[in-house]
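The complex appears here minus one protein chain, its other protein chains still in place.
By written order: A, B and C. Residues from 1 in each chain.
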Amino acid sequence: MSTKTAAAHSSTSESVGRTTAAQYRRVRAFSEKIADSLAAEDCVIQSMPDVSPMRWHLAHTTWFFETFVLKAHKDYQVYDERFDFLFNSYYNTVGDQFPRDQRGLLSRPTVDQIFEYRRHVDDHLIALLRSRDITAGEISVVNLGLNHEQQHQELMLTDIKHVLSCNPLHPVYCESPIVASHGAAGGGSVSFDNGLYHVGHDGEGFAYDNESPRHQVYLEPFRLDSRLVTASQYLDFINDDGYATSRWWLSIGWQTVRDERWNAPLYWHQIDGEWFHFTLAGLQPIDPHAPVCHISYFEADAFARWAGGRLPTESEWEVASSRVPVEGPFADQLVDAGLCVHPSAQADSTDPESLTQTRDGIGLSQMFGTTWQWTSSPYTAYPGYAPPDGALGEYNGKFMCGQFVLRGGSCATPSDHVRRTYRNFFPPSARWQFSGMRLAHDLE
Amino acid sequence: MSTKTAAAHSSTSESVGRTTAAQYRRVRAFSEKIADSLAAEDCVIQSMPDVSPMRWHLAHTTWFFETFVLKAHKDYQVYDERFDFLFNSYYNTVGDQFPRDQRGLLSRPTVDQIFEYRRHVDDHLIALLRSRDITAGEISVVNLGLNHEQQHQELMLTDIKHVLSCNPLHPVYCESPIVASHGAAGGGSVSFDNGLYHVGHDGEGFAYDNESPRHQVYLEPFRLDSRLVTASQYLDFINDDGYATSRWWLSIGWQTVRDERWNAPLYWHQIDGEWFHFTLAGLQPIDPHAPVCHISYFEADAFARWAGGRLPTESEWEVASSRVPVEGPFADQLVDAGLCVHPSAQADSTDPESLTQTRDGIGLSQMFGTTWQWTSSPYTAYPGYAPPDGALGEYNGKFMCGQFVLRGGSCATPSDHVRRTYRNFFPPSARWQFSGMRLAHDLE
Amino acid sequence: MSTKTAAAHSSTSESVGRTTAAQYRRVRAFSEKIADSLAAEDCVIQSMPDVSPMRWHLAHTTWFFETFVLKAHKDYQVYDERFDFLFNSYYNTVGDQFPRDQRGLLSRPTVDQIFEYRRHVDDHLIALLRSRDITAGEISVVNLGLNHEQQHQELMLTDIKHVLSCNPLHPVYCESPIVASHGAAGGGSVSFDNGLYHVGHDGEGFAYDNESPRHQVYLEPFRLDSRLVTASQYLDFINDDGYATSRWWLSIGWQTVRDERWNAPLYWHQIDGEWFHFTLAGLQPIDPHAPVCHISYFEADAFARWAGGRLPTESEWEVASSRVPVEGPFADQLVDAGLCVHPSAQADSTDPESLTQTRDGIGLSQMFGTTWQWTSSPYTAYPGYAPPDGALGEYNGKFMCGQFVLRGGSCATPSDHVRRTYRNFFPPSARWQFSGMRLAHDLE
Partner (left out) sequence: MSTKTAAAHSSTSESVGRTTAAQYRRVRAFSEKIADSLAAEDCVIQSMPDVSPMRWHLAHTTWFFETFVLKAHKDYQVYDERFDFLFNSYYNTVGDQFPRDQRGLLSRPTVDQIFEYRRHVDDHLIALLRSRDITAGEISVVNLGLNHEQQHQELMLTDIKHVLSCNPLHPVYCESPIVASHGAAGGGSVSFDNGLYHVGHDGEGFAYDNESPRHQVYLEPFRLDSRLVTASQYLDFINDDGYATSRWWLSIGWQTVRDERWNAPLYWHQIDGEWFHFTLAGLQPIDPHAPVCHISYFEADAFARWAGGRLPTESEWEVASSRVPVEGPFADQLVDAGLCVHPSAQADSTDPESLTQTRDGIGLSQMFGTTWQWTSSPYTAYPGYAPPDGALGEYNGKFMCGQFVLRGGSCATPSDHVRRTYRNFFPPSARWQFSGMRLAHDLE
């Protein structure tokens, strides 16, 4: 590289660095906003092994930047050597980790001390982003770190919801009411032809490694429902003894239903014959027009079989999604507006004009930012997939077993974190995410 | 249907019935041959939840014919009403089942009494197959029952191996030595072009529902190794600290390795620095040229990553298999010849002429009847798959979660039970089947 | 010792040896008689960790004689070195043991092979007992071994009952009916003064180490009920919601009731409103006049509290028992007479003359050989207790924690094995022994 080019490059990096610094401030601030209304006591609890305490999220996301960006700089003074053990999540390449299911045993560093840690890392990172030394590679890792933090922001919301839900006092995280829905428009579905389609990330903008390589899949013709399955539809399944009828269920799902005594989605409670659910705004009546959420893959799959449909594959979902713009509102917008993070029926059901029109005269709605949508696709590597070298290669690839792909983002996903090719994944029994479903159908 | 056609039809059925009766006798006899050398005590034990006692296998396969064929006949007298509860495996449609993981708590009916039960059902079933009343539908269910029994014959062999392996006396099931190998020919691999391929059962002959519908898949170009991974290759992985190096492993696989303290395939024991393994012929030295077997998906996947390859998808495997004839020897032939059921290196390694030639001058060997070959494909429904109605719809579909597909059959599979489109499936931690692996590679 | 005395001693030993040989034959034969009516399959099963398979009992009792008597003789050829690992129960001093809770994983040696092992050891042991070489020390260990085998004979009966009870076919061990009772005489109780009493073995005849030293205890005045609590009385407790009322229960007992969903004694089943129980003669209606048995300490203690009484201490029981002769019938007599081993109401309820008369005009009945009687005494060392040196010191002392003492022997105890000072002990949750209860009361 000639000196001139290098200078130009450096100058570009500097400019990108400054843009990234702004983005960094914005993303980091949202994490702290999420924690803002909590008591210190709330931030300690790990209500089940899948959940991490708020204080851990706040520290771990900070440790990520410190470890993968700052530590490479010789003059950077590590904040506390012992944090590697405490706040490394699963990077075996970096070192041993405090047992994941025991994160709720720790009270120190306290929340205030973790905020100090955040300040320290933020100061150094922003200084670096503004310096001439910043490299494109580093900016790329900072971007990964920001996406990583956004991923944790969704977990902060779903984890604190789970934590608070364990308390018989039904604590309220945000006072805002959930807007009542105005009645849902009719359903309908959209058809797609068979053929070879391209799926996977095309290289524009940020994406995780697991969204690549872009590749071809052959699809049979299929139909996708215009909207998500609603609480009302799901209640029909419940009332038709869905949870007591083995034929709708996968064998291991049926086992789970009986072992866990499931009889409704997570957070649903029947009180004097009425259905309520625990939300971030406390205990609330079920809105029949809102999408059902907090269901497992097992429940989504069983409901689909009962309803005479099926779950879409992730390829089908992605192909279909290309007809629809990525539109919110998303988690950060909701929180900014003082609204409860919860999927709502309102917008699209009352305004048919808001639907993207397709060839059969009706569009797909609620594709993005409402509930995660279970697909029938186990989470596997795309053909030719190879994880990056080093510790960051542990980010995605090693989880490709025993999980199913969800698509579309939820109301708890921050806006920059929703995209068509995004592959979320959870075990089939997981229910504490904002996970719902949309039906697909075979076409003859 | 006119009387004449009906008569012709009946006559055809009668003829098919007689053929089926012969097949029935042959298959049923092999189950009893498997149990022949065992003590009554051996037939009671359930050494882990996945294993069923021999007496249960002998009874359950009989109950299958009684329940799905004989009971439909009004004049058939059920042998013992209580057997529905004892010997139903997982057909919720039929009724409740004695808990699967408690099958080892039962000693009655005794083995002798179960043989009497087999006689009773055999007599009635053969009488039915020879009668004019037999229908095509019934013959079809009998055929399903025979395939079902063959599936259990493999389990009888793998289950009794597991049972005996728990005994520090290392009991010998069959005295026959395992033939020593004569050295393996060099490796090599076979390349395949990208393109749209058809996979799934084409309708000729028997197949399970999960092998249909036949459908198209788009494959990227790939290479498949000519032979299975050998014990010798696997030892290199072990000696390179494969079981102690987290980077080769899926996250849940690594967890399993540590929880279960795995450091070698199931049945392997290191004694004074030498490797032995427990076989149906007792404790034997490892043959380095024989295919490695009794490995889990986790181990197959980790080995592949270490070796710089990957597991094939089930589509890749099936497409490749079309170049190779389905050839044994299989379990029944081995047992008839007094040979130990164990994968051997011998035949193909010494006679390169036996390899099917392909366009690149080298063929694929050990595709069938040696070890089951783990694929990277989670076990899911083919596009358009629908299970049959009724209890038999529970045969396959409800297990499509959390399992991986294995292909090719093993030395413990009876001959009629091996075919190109056959989809075996087990959880990724399962090791007690004769499960091994073959490497695939991406092509640029 | 002078030659003359030595000769006399030897002659005495020889004589005692011959007597012991006869006793040996008799005791050993009864073990085999117990197994006589069983199928080989029955002898394999370990239905819960506390239960051992019949084949294990038959081998372990034999191993005891081989290990602690025969192996000390240089010219004795050990039958199979590997049996040490398989058939050692808990003697760490002797060596490692096959895991106790996995005894049901073993089918070899088979029952027939274990009978051969018994023959081998019997032949050598009887030869030794008849030889001039036999020492008083050896005779003492043989006597311990015979008591040990008798202890296992009771376990064989209670273990096989538990094994068979798991089978929904309700297999019958012995066809003999349980004799119906003729109605129970009224209750009554016997009073005892306060004072210092001696308890513990006085040195006459065989006793286990834990029955010594004989020592003094101070007792407050107390009353002991004349008879055991009956099924009828226990039903009153059940019908008064005894199992649903926390106040009667110890905290850990209440936890157990809820965890295990206990609502009646072990083996009791309510069928169409009638109470039945599983016995060695199969499923039988409850005899209301028979003593309740198969209850835990928790149940005995809760019943006592509900009934306004309490359990006696073991000292109270032993002091009281001195007024009553040790009379059967016992297990060997029942089996010889072709009777089912089960506590019965008959003898004492119809013949009041059979009761031992005491100063207050009514006696104590059912003190021996009916059901084991829970006492309120945790199993601890007597003052000054010290276990013997060597492996046999592990016989009793190391279990003095977490168990309660039962007294009196049961219908499943062989006759020589019942005595006043005998201390049986089981954890408070154990129910599979023939364990019942008798009430005591404070006296003002």
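Here is the rule we go by: contacts are C-beta pairs under 8 Å (C-beta built on N, C-alpha and C of every residue); 3 or more make two chains touch, one makes a residue touch a chain.
Keep in mind that this is a model prediction, so the values were computed, not measured.
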item: Chains shown that the absent chain touches, full complex; value: A, C
item: Among A:Q102, A:S140, A:N263 or A:S322, residue touching the chain not depicted; value: A:Q102
item: Residue among C:W249, C:F368 or C:F426 touching the omitted chain; value: C:W249
item: Candidate in contact with the missing chain, chosen from A:R82, A:R132 or A:R258; value: A:R82
item: Sites on chain A contacted by the missing partner chain, in the whole complex; value: 39-45, 47, 55, 82, 85-86, 98, 102, 104-111, 163-164, 166-169, 171
item: Missing-chain contacts mapped onto chain C; value: 90, 92-93, 196, 215-220, 246-247, 249-254, 297-298, 301, 376-378, 380-381, 383-384, 393-394, 398-402, 428, 442
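In this text, only the chains that are shown with their structure count from here on.
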item: Set of chains adjacent to chain B and to chain C; value: none
item: For chain A paired with chain C, centre-to-centre distance based on mean C-alpha positions, whole Å; value: 62
item: Contacts with 2+ other chains: residues of chain A; value: none
